[in-house]
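Heads up, one of the protein chains got dropped from this complex, but the rest are sitting where they should.
After this line comes chain A, so read on.
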Amino acid sequence: MATPAAQQVGAGKKPEKPRKVYKRFQSPGDRLFDLFNFIFLSLLVIFTLYPFLNTLAVSLNNANDSIRGGIYLLPRDFSLDNYKYVFQEATIFHATLVSILRTVIGTIVTVFCSAMVAYTISRPEFLLRRFVTVTFILTMYLNGGLIPNYLLMRDLDLIGSFWVYIVPGIIGVFNMIVIRSFIEGLPEGIIESARIDGAGEFRTFMQIVIPLALPALATVALFTGVFQWNSWFDVFLYNSEKANLSTLQYELMKMLANSNSNSSMTSASAFANSANASANFVTPTSIRATMTIVASLPMIIVYPFLQKYFVKGMTVGGVKG
């Protein structure tokens, strides 16, 4: 949406220089403000991080010792048994594989397809350009809703299949617009000269546009990857009866549901009481903490390094969408 405000943000004049931290006289009020600001933001950091660190500590603590409570930031009786147990459990190991598979395949397919359509609608001479663009953009505002989508998946026979994770999302309209904006910003001469040298459209796309648009493709890949890794609702809706298509997030969701239902002999505790478990001394609580860490760790490790891409995509998409 090229909104007026957004244009102001994006196309507005760039600041000539990064905002200087101008040296100046500081009034007592200013210093007080700085102090309170520092304290407040530090509290925010603690408020954000503490739950993660606490979960990590519980997952690295001996399960029987955790029952006593009182574990805050550091494990009291360090042990890797919880992790050993989780990865020895066939269900979870398999679910991890499915999670990785859908993240990798889903990301590659979505990035490639979105980029290809984005390229065609960035070509000014393409006769169907406006038709294709409008067809895609309208879907951002129209949505059939849960039930019609469910019935469609049923009619297409996608229920109970791995492809229900991939096919409904092969093009993200938002992603496509981010890539198109980027391609339109490339110097026009580059694509033209490839064409004069005799390269066809597809070759131009593969050999010129993809390498040049890598920053935009990275942004889209990251958004898609996070989305795929974190999805659980499609598993729940379409594949809840297919144990071999379960994902890590869905397994964790089942554990949460069981702990919420508060009954004494739920499947999570049955899980923990299985023969393997009693030998390793694990409890539902410690398994849940361990799974929480396993399910979030890839994102937590990856995102600080890719932060600039995320932020860029967020502002580009918001501005030029």
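The rule is simple: a residue touches a chain if its C-beta (ideal position, glycine included) is under 8 Å from a C-beta of that chain, and two chains touch if they have at least 3 such contacts; residues count from 1.
By definition in this document, contacts and distances are computed from a predicted model.
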Candidate names "Cytochrome (Ubi)quinol oxidase subunit III", "Transcriptional regulator, GntR family", "Lactate utilization protein C" or "Binding-protein-dependent transport systems inner membrane component"; UniProt protein name, chain not shown: "Binding-protein-dependent transport systems inner membrane component"
Selected residue (touches chain absent from view) among A:Y165, A:W232 or A:Y309: A:W232
Touching the absent chain when the full complex is considered, from A:T103, A:T219 or A:Q249: A:Q249
Per the touch definition above, residue among A:L41, A:L80 or A:A243 touching the missing chain: A:L41
Chain A residues that touch the omitted chain in the full complex: 1-6, 8-9, 12-13, 15, 19-22, 24, 27, 29-30, 33-34, 37-38, 40-41, 44-45, 47-52, 54-55, 69-70, 72, 113, 116-117, 119-121, 123, 125-128, 130-137, 139, 142-152, 156, 167-168, 170-171, 200-202, 205, 226, 229-233, 237, 249-250, 252-253, 255-257, 259-262, 288-289, 291-292, 295-296, 299-300, 303-304, 307, 310-311, 314-315, 318
